[in-house]
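The block underneath contains the structure these notes are about, expressed in structure tokens.
Removed: one protein chain of the complex. Kept in place: all other protein chains.
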Amino acid sequence: MLGVGVLKGLVETARNFFGSYVSEERLTTLQYPEETSPRIEASRSFPFLVYDGSDWQQGMRCVSCQICEKECPPKCIFIEKSPDKKPDAVGKMQFYPAKFDIDISVCMSCQICVEVCPFDAIKMDVDYNLSATNRFSDLLLDKERLSKSNEYYHEIHPTEAASVDADLAAAREKAAPKPAAPATAAVQTAGTGGAAS
Amino acid sequence: MSTFSAPAMELTPKPSYAADGAQLLEVSMGPQHPSTHGVFRMDVALDGETVVKLKPIFGYLHRNHEKLGEDQSYIASMPYTDRLDYFCSMTNNWAYALAVEKLAGIVVPERAEYLRVITAELTRLQNHTSLVGFLMQDMGASGTPLMYAFREREKILDLFESLSGARMMCNYMRFGGCRVDLPKGWQQQAQSVVDAYPKFLDEFEALLTSNEILMARTQGVGALSSELAIAAGITGPMLRASGVNYDLRKVDAYGIYDRFQFRVPLGDHGDVYDRCMVRLLEMRESLEILKQALRDLPEGPIQDPKTKVRNFKPKPGEAYGRIEAPKGELGFYLISDGSANPYRFRVRPPSLINLTILEDLCLGRNIADVVIILGSVDIVMGEVDR
Amino acid sequence: MSLESLKERLEAKTGCKLEIVENPSVSAQHSLLVQAKDAVAVATLLRDDEGYNYCSNVTGVDRPAREVSEKVKVMKLVEGVETEVEETQKRMTAAYLEVVYHLFSMTKHKYMVVLRMRTLDREARVHLPSLTPVWRSAEFQEREVYDLYGVLFNGHPDLRRILMWDEFEDFPMRRDYVEPDDYEYEPTAHDAVLRKTNAHWAEAGEGEVGQ
Partner (left out) sequence: MMDEALKQELRKQGIVATTLQELYNWGRRNSLWPLNFGLACCAIEMIATTMARYDLARFGAEVFRPSPRQADLMIVAGTITKKMAPQVVRLYNQMPEPKYVIAMGACAISGGPFKQGYNVLKGIDRYIPVDIYIPGCPPRPEALIDGFMALQRKIEGQTITGEGRPDFMKDEPSCDFVVPEFAAHDLLPTSNQGVWEAPQLVNITTAEKPGTVKA
């Protein structure tokens, strides 16, 4: 009979409509910004630079090797090497970036910089609310705005951060053959380089 | 309030005439048109309401994928493939990875093959679901079916996000495997989505498939014969709706598709209704594949250890790799000259080639039918124009 | 069904000369190079007799002339004695545009044939026969090759630009294409990008940047 199919469809919409009052499953609206979706650990937005300890300049893991700059598909990273050296996470004397800029108005969040980084220095952030009124001043992130602490990294990607820390600790162990030696000595005697990738 | 001088129309209407002397109306549909799925444009000549000429015009989203692919390393092209057919980043990744693996002779570990099948079939599910929703939108069922479709799509996107980190642009596969392993609890979550999906499909079909208005609008509209479909190189659900049994998952059996039991739904008439139904049935088969793959998923490595992300330089030569993407045959043709960048990076876009016969399908139909015929072809402009 | 036997069959039927282009990679997808004048006859045979009724992919490739150095043995007078000496000679390879067709069968078998055609040079003699009358699926793809590489397909029903606008004059996928100059602002200064930015400001008459 003509019209039965239409009626069947209308019954279905009615079921969905009234069902949304009783069934959680049908009520999917997320009341953003009052509530946010549960944080997904793997989630990624833009890169940031990890530092250890409390001072972002001292603890910066990046050694300015410029691999990420080269591999970045949309070419949105700009690094300038420092003239002098400072000890890195493992304790070896390394360069550090005098300038490290990421143009997030170009970044495609592809995570390739994270994959190629041999020093676990660059990781993906989860913050996505970065809308701006000025494209040039607000969306070109410099070294200071990019630096986030290792604790923050642990907070957003706990599993990944724990395994990175374990790797770094192992590398430090390897770099400092005398475990009894004081930390400062370990820094100076650190010989073999490179954290585990 | 400001006053405007009326901007000049891009095409000044020129009178043209039909054979019997009647004046034809030339309409430029697009590139900004609510039903053209992006920035597609058609120059349509109408006699009354009947289409007498239809010329598709492309290029409004020509983003130079092929040129960019030649200018950067092999791995750097992987995130760009996500943006070809932006509904189906997983299958795009797979097609590109497959072509590179053919070029360089890389073996993929078994677990990675299973992960690829699982993600690709989930992609097919969400692509077909939203396509049917969009098709209904084009037909005038504005809102409701698309809303239901996107409600289900979000569940699959959640799966993609917890696996790869991004909702749409997954950038998940690598040459010789996948980037990350499944996080904890992912398999159960995927299983529950797969288990709940048939219920949604039942609902969707109850809503749509017996609806008289829908049948009147779609049955017999835009019928494509199997001969024309083969000659014009149509692939994917559109070809199978015309009754040609050609599914690369069966023909090439790339990856590990020969291990799964599934059927290939075929249509009889090749009209809009058949195309829609073939997609609905294909989703059921995808669920079958997903069930088997999630059941049989082995343990093991997910990445070929010999293939590195950096400094990847395949030997000179060329390879054409193709897979059955949700929209049709997606192929990548790569020429290597031994350097770190491909010498030629070519994408064989199913959407573009499926549009070859758009004019043949639309001639003699009403202008309102053009919209749903285009909708049933299932195009994504990112892939059509690249 | 090997490529050699296919080549022999086609040569016997059409009387033309085909050439197998080896593919050194592991994919081993070797291809058939066909002369432009024989292309339509060979394509029709492939479709009708060999079952290749589905042309999947049409690709344009630009091969500009490049310098290759190769070792050649030449006879030379060394200290009065004529001896054979190995010498590296540099020569330029021929420049041409290439169109590659990937052919399959939808109904009969699952082999692939790769068909190639080459133009005589890159500037003037860039005409090739269109295979759209044989496989309709080549229609848009040949238009694309024309648009991006400038290969003129004789016998194509509707050869216009497809991706770029009609007024556009260049062929952007050619390897010597120069992009329009719009790099006045570039915060992430990579080598290639920086070169373009510098060129922009030099042209604008403001000298090199950063001074």
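By written order: A, B and C. Residues from 1 in each chain.
Note that in this section a contact is a pair of C-beta atoms (placed from the backbone, for glycine too) under 8 Å apart; a residue touches a chain by one contact, two chains touch by 3 or more.
Note that the coordinates shown come from a computational prediction; the quantities given were computed from them, not determined experimentally.
All shown chains touched by the missing chain in the whole complex, by label: A, B, C. In the complete complex, the hidden chain is touched by one of A:T13, A:S45 or A:S149, namely A:S45.
Contact with the chain that does not appear here is found for just one residue of B:F150, B:W186 or B:Y343, B:F150. For the options C:G60, C:P129, C:G150 or C:P172, the residue in contact with the chain missing from this view is C:P172. Checked against the full complex, the one of A:D52, A:D101 or A:E160 touching the unshown chain is A:D101.
Although one chain is not displayed, its contacts with subunit B can still be listed: residues 1-5, 7, 10, 31-34, 38-39, 59-64, 67-68, 71, 79-80, 83, 86-87, 146-147, 150-151, 153-154, 167-169, 381-382, 385.
Subunit C residues in contact with the hidden partner, per the touch definition given at the top, are 163-170, 172, 177, 179-180, 182, 184-189, 191, 193-195, 197-198, 208-211.
Seen across the whole complex, the unshown chain contacts subunit A at 28-33, 36-37, 45-46, 73-75, 78, 80, 99, 101, 103-109, 128-136, 138-140.
Methods note: only the chains that are shown with their structure count from here on.
With centres taken as mean CA coordinates, the chain nearest to the overall protein centre is B. Taking A-C and B-C together, the pair of chains sharing more C-beta contacts is B-C.
The distance from the centre of subunit A to the centre of subunit C, each centre being the mean of the chain's C-alpha atoms, comes to 42 Å.
Distance between chain centres (mean CA atoms), subunit B to subunit C: 28 Å.
In subunit C, no position touches at least two other chains.
Of all residues in subunit A, those touching subunit B in their complex are 2-6, 8-9, 11-13, 16, 28, 40-44, 67, 71-73, 108-112, 115-116, 124, 159. Every residue of subunit B that touches subunit C in the complex is listed here, in rising order: 58-59, 62, 64, 66-67, 70, 102-105, 228, 230-234, 239, 244, 246, 251-252, 314-320, 322, 329, 331, 333, 335-336, 343-344, 346, 348, 352-353, 355-357, 385.
Against subunit A, the residues of subunit B that register as touching in their complex are 72-73, 75-80, 144, 148, 151, 154, 158, 161-166, 169, 171, 179-180, 183, 203, 206-215, 309-310.
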